[in-house]
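Every protein chain of the complex appears in place save one, which is left out.
For subunit A:
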């Protein structure tokens, strides 16, 4: 299965509410048959620019990174679900490239 990364920005909320939102998201992922590999919390920060979502102007947000494996067919439905979630400010699914430690020398190869 291909490997994806979900860069999730949640609304700035209290700790139990943030935890509940993350739990909800991960459970949605697992229901659709995804295998969650890693979950990273990048902390609550000031957003780089004000984002308007669900009729609300956000200036602060909590950043999460979810690493998971899933079938490509579920991504459309997943993104649709995340956009509808009121607590989620910006969900983005990216493909994770398999980085092999090959010769990364960008000088002239000889």
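As a convention for this text, a contact is a pair of C-beta atoms (placed from the backbone, for glycine too) under 8 Å apart; a residue touches a chain by one contact, two chains touch by 3 or more; residues count from 1.
Convention: contacts and distances are computed from a predicted model.
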Matching the hidden chain's UniProt record against "Small ribosomal subunit protein bS18m", "Vacuolar protein sorting-associated protein 45", "5-demethoxyubiquinone hydroxylase, mitochondrial" or "DNA repair endonuclease XPF" returns "Small ribosomal subunit protein bS18m"
Given A:13, A:26, A:39 or A:65, the residue that touches the chain left out of view is A:65
Answer key for A:3, A:32 or A:90 versus the chain not shown reads A:90
Residue list for subunit A contacting the dropped chain reads 7, 9, 42, 47-49, 51, 61, 63, 65, 89-90, 92, 94, 99, 104-108, 110
